[in-house]
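The complex is shown incomplete by one protein chain, all other protein chains being positioned as in the whole.
After this line comes subunit A, so read on.
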Amino acid sequence: MVQLRPRASRTPASASAMVDEGQPASEQEAEHGLLLGQPSSGAAAEPLEEDEDWDDEFDDEAPEELTFASAQAEAREEERRVRETVRRDKTLLKEKRKRREELFIEQKKRKLLPDTILEKLTTASQTDIKKSPGKLNKVNLQKKEEECEKGSDSKKPKVQKVQSIGQNKSYLALRLKDQDLRDSRQQAAKAFIQNSLYGPGTNRTTVNKFLSLDNKRLPVKKAAAQFLSNGWGTQKKQNAKRFKRRWMVRKMKTSKK
């Protein structure tokens, strides 16, 4: 393929360069006086027309000659460069992926219990294998969860599990999800009993009324057992207290003066 000489840049710098050079440039300037007279924005705005104009000028001259060898060499260079970049990209990606994998593995390891405890548990489970054939083992092997509750999965070998947690019983592993479930059930139970004993439909009364029944039936009627209500008008009483304190302070000040 014929390679044309790369065209001169048509930035405003070239225009100024030509202006600076003075006489030798003036020829070219004179030749494309129209073009150079145009403002620099014109150059950017209408490049196609300029190209054509440039091409027209240089079309008379023969293009530069390039030997096949040099062209081939250049082509090979290009290919090599492209291959290099591709390889580099590939290796970079590989590195990235590797690092990510390692990070994930480390995170997973951190989440699991330390090795010592895992050892203890697996050995303990092996001793109890007669009592609880399959389940305990499975639980121990599939320990990819965050924390394990010792008795959460199977119901039968409860007692063994509770006691098979290693020699030092200073801690107990619990699963937080189960604790929430337990609390909610306990709440439900308490609500049930509160509702059935003191809820709507029960025939309850206050202690005051209960104790005052006798007072009502006496020949000389007496007041209720708790006649005064302390919860009445608390806000008013508080305001009164505050006002009194402020009034006292003011009184002290004026009396001092």
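As a working rule, contacts are C-beta pairs under 8 Å (C-beta built on N, C-alpha and C of every residue); 3 or more make two chains touch, one makes a residue touch a chain; residues count from 1.
Basically, contacts and distances are computed from a predicted model.
Candidate names were "Putative golgin subfamily A member 7B-like", "UTP4 small subunit processome component", "L-lactate dehydrogenase B chain" or "Gap junction protein", and the UniProt protein name of the unshown chain is "UTP4 small subunit processome component".
Interface note for the absent chain: among A:S70, A:T85, A:T123 or A:S196, the touching residue is A:S196.
Of the candidate positions A:Q72, A:Q186 or A:Q238, contact with the hidden chain is made by A:Q186. Among A:R87, A:R100 or A:R204, only A:R204 touches the chain left out of the display. Not every partner is drawn; the one left out touches subunit A at residues 151, 155-156, 158-159, 162, 182, 185-186, 188-190, 192, 196-198, 201-211, 213, 216-217, 225-226.
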